[in-house]
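Heads up, one of the protein chains got dropped from this complex, but the rest are sitting where they should.
When the chains are written out, they are named A, B and C in that same order, and each has its own residue count from 1.
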Amino acid sequence: MKTKKNFNLGSLISANSVPILFVIICAVMIPLSGLPANYLLNEVVTRLGRNTFLILSLLIPIMAGMGLNFGMTLGAMAGEMALIMVADWQIWGIPGLVLATILSIPLSILLGLLCGSILNRAKGREMITSYFIAFFMNGVYQLIVLYMMGSIIPIMHSTLKLPRGYGIRNTVSLLQMRQSLDNALAVSINGVKIPFLTLIIIALACLFIVWFRRTKLGQDMRAVGQDMNVARDAGIDVDRTRLISIVMSTVFASFGMIIYLQNMGNFPTYQAHTNIGMFCIAALLVGGASVDKASIRNVFLGVILFHTMFIVAPAAGGKITGDSMIGEYFRVFMSYGVITVALVMYEAKKRKENRTMGQQLANEQKAEEEGKTA
Amino acid sequence: MEKNNTPLLELRNIQKDFFGNQVLTDINFTLEAGQVLGLVGENGAGKSTLMKILFGMDVIRETGGYKGDVLLNGEKMQFNTPFDALKAGIGMVHQEFSLIPGFTATENILLNREPIKKSVFSEVFGERMDTLNYKEMDRRAEESIKKMGVDIDSKMVVSDMPVGHKQFTEIARELSKENLRLLILDEPTAVLTEREAQALLDSIRSMAAQGIAVIFITHRLQEILSVCDKVIIMRDGYVVKDVPAKETDVREITRAMVGREVKEGGNAAREVRDHSDARTIMSIRKLWVDMPGEIVRNVNLDIKEGEILGIGGLAGQGKLGIPNGVMGLYDAGGTVEFDGKAIDLNNPRKCLDAQLAFVSEDRRSVGLLLDESLEWNVAFPAMQIQNKFLKKIGFFTWRDEKAIANVTNQYIDELKIKCTGSAQKARELSGGNQQKVCLAKAFALEPRFLFVSEPTRGIDVGAKALVLEALRKFNRESGVTVVMISSELEELRMICDRIAIVSGGKIAGILPADHSSEEFGMLMVSQVK
Amino acid sequence: MGNTTTLGNKTKLKELLDSFGLPRLIIAGFLLLLLIAAPIVGLDFATQITNIITRFSWNAVMVLAMVPMVHAGCGLNFGLPLGIVSGLLGATLSIELGFTGFTSFLVAILIATPFALLLGGGYGWLLNKIKGGEMMIATYVGFSSVSLMCMMWLLLPYKHPTMVWGFSAKGLRTVISLEGFYDKALANFLTIDLKKFGVNLVIPTGTLLFFALLAFLMWAFLHTKTGTAMTAVGSNPAFARAAGINVDKMRFISVIMSTWLGAVGILVYEQGFGFVQLYTAPFWMAMPAVAAILIGGASVNKASIGNVIIGTILYQGIVTMTPTVMNSAFQMDMSEVIRIVVSNGMILYALTRKTERGR
Partner (left out) sequence: MKTKTRSWIIRSAFVLVLVLLAVLMLRIGRGHTIYFDNRALEYQGATTAAPYKITVIVNGEQISKLYEKERCSVTNIGDKLELTVEVMQQKGGSETTSVYSLKVPHDLDGVIINLPGYMAGLPEEAYLEEFIPAPSTEKDDEAPPTTDDIGLGEV
């Protein structure tokens, strides 16, 4: 009954306020930036192929009620480590990417298990905890890549190593893998390069998620996400289900990172993953997702809107203020801002729900009481 | 499978104690397939403990198991978890809903028992990767809804459902379990409207007709009489009566529920003072309180100066809502006058300023600062409300640690609080001693009027007597009006001058404490919602 | 412990050991090891001590800024950058208005105060709307405010030549030297310098005294009626409410106090460091402060002045000692990794510890 009443324009706008805001921002900034449409389109399509898979990895933990998985960074690290090894072994092209993907699976499962079991000890605080797991593991990643690779883990090529003889350089070149996925089956329409194979892989991942929702595990995750206690009473192994959701997310994220980095062609060894979680989450939220609800639609809408904003902001900022730094800071501000707003709305909603429930009961009694006294 | 003449369920000499506190003694009864058994008794009579044993709840095992035998079809059963009980064909609908809010009725009915279709992935990743068979789910859900005999929309999402439908969804879930032989319903009609309740009673009948045995727990005695084959009445952990429903009536059941053989002279020896001439110190009009599970509706109550008023009633009927509402801890409306002046509701500060004090029933989360010292616990409200235990040095007003320690030690002696010293943390004390700290906190406020809510809940017998004595002394010596809320009628009768009984969120009646238990019992069940 | 009253000596000792916890013991042991190792690998012990004391004096006030919010149950103040932003506004405006020397420090605090009250007020109001989710939101409020200020530093019409970019004469520099302004404004007061006696020990007495003053005021506040109420709100909000305390008001006050202390904290840091760092620098300043107070023995809803002092010494000790000691010992600088693992590990430990009052 409630849902029917809500189906008017006002609530539709308020429910989608974030995407609408971004549409407006983009609509204002695109003409201001003066960027040619072709360039813009090309950039957006490139970024769509590059980022979507990573963002898809966020959907499963949201389904399991664990909020925005800042721990996806762990998957990104697994993907990076796999790529470093593959680059060292000189496996090139698509075979190299496939090998990196296979290598990243055990790594990311391991990291996912770690992350998931910590999060099971911090129920109700998953987001802030996963946020710090990402930071913590960044230290471990540095320990491995900066100190153990080349000393304990054999690295053959000195081009990868720091001059001191161990540790990986600040940039890892993936020259021989660069866009090998994107260029396979690529189609160019009006100068806009469409990375067909990448998009097919993304489509498969979407299909998987749609299908996954219909599996027993998917159903269990939704149940756990909505009410852990009821799910436990019904015999669902809550902790295990949550653990699996994080492991899946981490594995997905490592695949996503490999796709992302093959497009870039090289990566800064120690920084590539630091903010990736933040930007993926911001993009998802821009697409209209919330902490407890996200769909594939949100992912695509989010990637397009967020990245359009990202591309045009510096140019537009430069045109307005004569300083392109303004635009760069602006887009960083928007990324943080949108996450802040989404978190505030989520928490406020949780509290409001409790309150309205009380208010409603009070009113009912009042009405009844008035009826009786009258 | 079923042997003739063996009852479906038989309990033999069931005994259970919680840490030496005997809650069930020698429970024996039988139940045939297709029979409906009504189980009644006051709160704390042992009904829910018995059901927990039957349903294999963890808490029983964790507290040392039980004695005696549970026989199902003549076979001795030992349930270690609810899932064992489910396997054996026992289903239970708890008082609190156990439903996933965003799922449809169908999804909830088949929660974690969904029919599945094999998928390729499951070969590798385990059977949880099988997909759900939605068609089969719909079919089974419809089937169990039909079995129940009440029509609910299987596609409706639970959060959109009226309360009654949620209840029916829960029952349908139990019915969808194919081997269901015994269904336990714990106060299922409490949340239903009259029509829904009637529908439920009909469906109980039709379930019984299909050979399912039902244990039906309720406080609505009329329902018991109309639907049950036999009635079992429990009191203080004993089965006091086990009769066919046809051979009894509401009055007899009530008497059995609350009646006690007067064997100890304790009651008679004490004085019940009449305060009807005293002036009214607090007058409550049209009070409603939205306290979840203890809703109060339209309560009018006058409290006389200097008396001890008891408020009794069954759990969930609203007796706890009255003090919590007046003291501003839960949303409330109506008017409350104290000493001729109106008191703001929903503002604890105003009540405390008017020299009212409240000892909450929720010791651990409202009553105490568990992680702080006893000193803090005792002195805190008095410091904050009345600026006691403060001293001025220079520009600052400091806590007067010495005064705080003194007052705490005074109450430690007076109330015989067992602790290592006034600096001990409240968390480290036993329940009874924590309760005494709560009392000390209220006494330190030197109130003119004291609400005490369930002061003896969960504490041992010795501490109970001490707490009650302290309350009586406080009332008699300082002339403070005390309103005590308790689920234990006998306790109220021991200490109070008058007792008001709350039923269905309203005051069902007020009687002097020396009236018989039976009369109070009748009031308790009079308007049960 | 500053917040509890006269505990018996025995229980106090036991409590201290209990609350110390394994991670803290390991960290303290590690620092001890570093201190022992320092002379062995040929480092000057006194220099090391000087470094630790200096770093302590820079950071202690920012760690102190954690205390009020933890006390009022608002959790760890990951929103510290908000206070830092207020402090930076105070610092830059003080210079812009032409103050120099020690006065510029006082004026900076003076100007930062209204900003801290305003921003802290808004922040407190927000945190009262979202009880239970404070820490995550605090983190992002901090980030948002810093990135907003990044734009502001470029846009605000600052003119002072020492602060703006030389070539365009507008927009603030990323790093502003405080020489001639309040560089070492506190540190130079009553400095104890033993270099004359051949010992490389320098103690910035003034900064330490300033911290001691603030710490004393905080301690005193916690012993007043309002401070007691604040502690009770953090310990059990339901109890406080039933005792007639306005829970939201207490939380509000605590957030403002934390924000103001954050503003003063960054000014103290700058006077020691000698530079004002703008733009993205404040992003990660909350983390060391949070890690320090947790290492000191605080939990998500309990903290004392003692925790601040112990924690800052331990944390800054490790941060300053590891690079030098490790470099001299193994020619390998793993300090960054150790810093990251220790500080974030500590925060994780605090977050996953089972609290009675879990949501």
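Things worth noting here:
Just so we're on the same page, a residue touches a chain if its C-beta (ideal position, glycine included) is under 8 Å from a C-beta of that chain, and two chains touch if they have at least 3 such contacts.
Owing to the predicted nature of the structure, the values given are computational and were not obtained by experimental measurement.
For the options A:42, A:117 or A:171, the residue in contact with the chain missing from this view is A:171. Among the residues A:89, A:166 or A:196, only A:89 touches the chain that is left out of the figure. Checked against the full complex, the candidates A:279, A:300, A:330 or A:346 give a single residue touching the omitted chain, namely A:279. Considering B:123, B:178 or B:446, the position touching the chain not shown turns out to be B:123 (whole complex). Residue positions on subunit A in contact with the hidden chain: 47, 50-51, 89-96, 98-99, 102-103, 105, 157-159, 162-163, 169-171, 173, 176, 264-268, 270-276, 279, 310, 328, 331, in rising order. Counting the whole complex, the residues of subunit B in touch with the unshown chain are 123-124, 126.
Definition applied: only the chains that are shown with their structure count from here on.
More C-beta pairs in contact connect the chains of A-C than those of the other pair, out of A-C and A-B.
Centroids built from CA atoms put subunit C at 48 Å from subunit B.
Taking each chain's centre as the average of its CA atoms, subunit A and subunit C sit 32 Å apart. The geometric centre of subunit A is 46 Å away from that of subunit B, both derived from CA atoms.
Those residues of subunit A lying in contact with subunit B across their complex are 1-3, 211, 214-217, 219-220, 222-223, 226-227, 229-231, 233-236, 358-359, 361-362, 365-366, 368-369, 372-373.
Across the complex, subunit C is touched by residues 118, 121-125, 127-129, 131-133, 135-136, 138-140, 142-143, 146-147, 321, 323, 325-326, 329-330, 332-333, 335-337, 339-340, 343-344, 346-348, 350-351 of subunit A. The touching residues of subunit B, when paired with subunit C in their complex, are 327, 329, 348-349, 351-353, 358, 360, 362, 365-373, 375-376, 380-381, 383-385, 387, 390, 396-399, 401, 404-405, 420-421, 423-424, 427.
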